[in-house]
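What you see is the complex with one protein chain gone and the rest in place.
Each chain carries a letter (A, B and C) given by its place in the written order, and its residues are counted from 1.
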């Protein structure tokens, strides 16, 4: 439990760092979001109103510490400020509308591609030296393909040419969201292509790292011993090889998850998927700084949380860390 | 560390280099061969590829090929700059943190963790969103901020493992300064990691630049692959079918990413030879028979560290055999001294004229050369020999655990199975079908590995490691029965049966070795191969374990092949001794005879060395 | 295994429902069973809708103005000088132009059943005083009061004849709701917004909102549209949706509109892009070098506006008119002497002018001013505006022909605005909005009203900082009279200044993006019947258009 506690502390710190980074970026970077607000309101704001608005965005002349305190206390109340692009809609509302889509899409695809990738990685490791090794360069290539380009190609083939899948939206716009089969099937149908993009774009990385880890583990004495024990190959591979090889993979989750989230953001843009990626993209295009920051914060916190979960899973899978408790 | 030539052997690295070089050349010279300025308009719009426009034209009549080659410059430059910058940061953070440890390291570690966990792309987008100008350099710097962390983490781990290596300690003892140790001793060994990190950051930077430009966050007045895609997307190139506009830049990014990744692959394989595939693997193959006991601890630490420098010890093993022989007394000329065995009992394993070869580029290396031995029921056969003598290869051949590319090129190994009627049937071990081999293993021949810490699966409880065997070989046994048996076996080797639920890391070294012995005994096999079972143990523990083994042998009556380089130990415990030198059996006979009357010069040398070193011979 | 089957099943189901939906779409055109089809509109890009029905907010959802909230009198650039009575039946000025008396329509109700009266009007104008952020047209409101149920009097602190259109276009909000708000601009107003308009909010999801006809609307008989659908579409999906024929009325830039949209059903699908302002190169007149009108002339002659129109704007929008008037929008205001005038691309003439004026070519082919300043300027533009990027590249090529080096610099939108507003540029690109009248247009081009003051260097119009006494006089003349002829006279003087002084280098007209399909609904404005600007985000013009729509035969 001490191990877990230490991890939690670390992630709490990281979360705090993300909060602070989020606070500092707009203050350290050049530029002034108010200029944009002025532009957006076509200059009709009088100085008083402008000042009030600046205060609403936390851009005051108050000492940084005071600003920081205000920032933290409004965060605690779930107040992320008002969007500039959708003024005066609260950022928190927009984020809350976008999060479920991304969590659904990225969550499900990450799990699928992790399972697919590690499974294939184990198989490739077992078949090392066989013809299946020739798949590796292809996987390397897949691993290098930019998500957004993959998405473009998939759209070109499956939506534009074949017309099998829609190119946009999370569901048929005409439907009213609800837990009815029609809506749910529409959601799934619309998610297939974006999900496919993310899976294709990310699973190769899992395959390659899992293969490498498994190959390394398969050289360990305990695997040889398992073989000498006369265990069936499958058992040797899974219980001794993969079981140990998957541990570093889970640790590597941090690295990969960030990349998947990044890639899925671009994917959302291509598919006009109403998740945080697309919303962030629009925020950037609208120079909607409060929204940008709110999204960044929420994405970061989500990834941090996912990492913490991965670490907890790790604790369950590796008795050695448990013992450290 | 030495590269034999500048042209790498690995096909992957070659392919990767060719790709990268191609694009670099394209970026450098491409703009010279294009007829059009990248942004010059005025050509017919949206033309498919033709002789005039190799990759067609854009909506505004710009030449796609020209944009493509100019874009290559920007993409590669951003990638390169960001790659270099992020490696500088990660080298500083990783090396300093890993080397100095302490509070600085803790801070840097947490800083690294922060940047590692905070997703890069959103941070990148937010940072870029605030950038007033979006030139190549500022984009590269922003990318650096988001991409240094993974390499720094790897580098820190690498430095942590390197700083505990003896050569660092030795350099300190010599009087080298910390700076010098960091940058001249530690860093060169981390070069593969740094190179790999550089390639990784470069790929990430190229992708990030493309992604940013594609989102319209790059500088659209600069032609890059990303901005090409942005304009293509903005002008609905997809819908009007102008594939020539968006396929080349995306494909190029993918290919160059793959190219860099292939080089990275090569580096990984170089650092961790186990990963090799196909040709490069064969090439790297080395006669493991020459891998020695003394060597294996380095090899193990190498594998654990999984770092490049350690592969040097791998390389060394091949060359070592050659040079080592200059030091050892070379008595190849002397004929083997084989004495008849006086061990009572029927043979259980007989090896006849066994030959094991390791094919290498310079022809096959013979690791075991016409070796014949016979193991009788209940016999303790001591197999002695120094590094590279082939004793492990011999036992691996018997257990059918020879790893590729080693192969048996001649001879036979026979197992004499005793049937219920007391008769014995002969089993050709080398040609045993897979299923029969599986059934044979452990129930008739078990193994105790050299290092029990590595031979027990770290993530399974001791009970589960007993269970594995029992489920397969005693399918009828109940779970309770299995547990009872496991506890009984633990009791037999002197371990508290309650520890059956322990994980290996909760046991001491000696206990782990006992557990390994208990697992080997659980099916009451006829033969147990013990491969240096006590080498890794302290003298006192070694003695206890040995006593335990001897007791159990009396109780169960199994035969043992006991390999070690410690001849004096063998002389004390074994019935028969076989001495191997460079693959051949040089002396074979009853232990007492070999001791009192060594006949082969090599055996004599060994014995006299022992005496000289103060052993009680 | 089970998962796979489930997915396949649901995918099949979804595909089937799509096919059905597709069939339904096919039936739409026929409209055989007498049921009225919804009107589907795309007005603002965005792949989700953020609920916002506040007519004073900067990001209200389309339809808020015009369909839910209504103005007093409708002024459109297409019918200048003739405000159309709406919630008010008439508007009377006092002689000084400091007070208007509004006579309101009777029998108008808010859609929650409350009566609409003069108190609401007075409240709305008084709110502008209390909350300047709701004063969208910067009206110099001093006070407002209801003299009886149907009469409201608004007084202004200065002569406000020029603001007549803006006063008329002010949308009125219900006092009984808005009076309770602390900060009206932060009111999202997402639940049953209460307006007087022909439509009310029916349902809202993040991908679609529906407005349904207000059956108690004061002009309900003229409204045939029963339901308006606003699906959430982005630039990319807009194109595919347009191509599929699912939109009746849309705005926004569509690349290759001919191929993507019109050619698939030329009978019913149309676009009409009347000028809605112009895109210009702004020269910073505070820089000494641009005081030379000959240089300005030469620059203007050295720009090939046809090419910019064809290549960068894909021919959607014609070159600017030298008077700066967007056409045909302000056709009526055009002085007869300029009717035939057009920009001519004449690099030879430009070179000649420059040679004579002493701008000699340096060794690098770049001209140098007599005082030694090289004619080499950065052209800062927002890096993410692709059409402007294209224009800037064309300018670079074209001006190189006359020995002038222009170096396009893509910067962030924010940095661009900062530079433009604060005058930190030599050349930049700027859009001049159409305004409600030509007066608005010209005051944004040359009024000294937009000059840096003691507080700040920033201006929010007339970014080129072109100030001239003649122009200020003409603008004052327009502002201080109600007389149409006097106003026209002033406008013609402003046109002359624009043509002769070249305050801005007009490039192309900024189009009012408007695509429509008559497959289901007819009656949209068009070149032959330009009664309103057609872009669906254009209010209050949208209120005029909706009244004209009838189901297709």
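Observations
What we mean here is this: a residue touches a chain if its C-beta (ideal position, glycine included) is under 8 Å from a C-beta of that chain, and two chains touch if they have at least 3 such contacts.
The rule is simple: contacts and distances are computed from a predicted model.
A single chain of the complex does not appear, and UniProt lists its protein name as "ABC transporter ATP-binding protein", one of "Lauroyl acyltransferase", "NADH-quinone oxidoreductase subunit", "ABC transporter ATP-binding protein" or "Acyl-CoA dehydrogenase". Partners of the chain left out, restricted to shown chains and counted across the full complex, are B.
Although one chain is not drawn, the whole complex shows that of B:106, B:169, B:353 or B:488 it is B:169 that touches it.
Of the candidate positions B:35, B:555 or B:572, contact with the unshown chain belongs to B:572.
The chain not shown here is touched by just one of B:68, B:148, B:265 or B:595, and that residue is B:595. Touching the chain that is not shown, out of B:185, B:268 or B:468: B:185 (per the contact rule at the top). In the full complex, subunit B makes contact with the omitted chain through residues 1-2, 165-167, 169-178, 185, 188-189, 191, 292, 294-295, 297-298, 301, 309, 312-313, 315-316, 319-320, 323-324, 326-329, 386-387, 538-540, 542-543, 547-548, 550-551, 565-569, 571-573, 591-592, 595-596, 605-606, 609-610, 612-617.
Just so we're on the same page, only the chains that are shown with their structure count from here on.
In terms of the stated touch criterion, the partners common to subunit A and subunit C are B, listed by label. Averaged Cα coordinates give subunit A a centre that lies 39 Å from the centre of subunit C. One finds 31 Å separating the Cα centroids of subunit A and subunit B.
Subunit B and subunit C have centres, each the mean of its CA atoms, that are 67 Å apart. Shared contact sites, meaning residues of subunit B that touch two or more other chains, fall at 129-132, 216-217, 233, 239. Counting only residues that touch two or more partner chains, subunit A has 31, 270, 285, 287. Residue ranges of subunit C in contact with subunit B, taken from their complex: 235-236, 239-240, 243, 254-256, 259-260, 307, 311-312, 314, 381, 383-384, 386, 389-390, 392-394, 397, 408-412, 414-415.
For subunit B in complex with subunit C, the touching residues are 39-42, 45, 59-61, 129-134, 216-222, 230-231, 233-236, 239-240. Subunit A meets subunit C in the complex at residues 31-33, 35-36, 38-46, 48-49, 52, 82-83, 85-89, 93-94, 97-98, 164, 166-174, 176-177, 181-182, 184-186, 188-190, 192, 270, 272-274, 278-279, 282, 285, 287.
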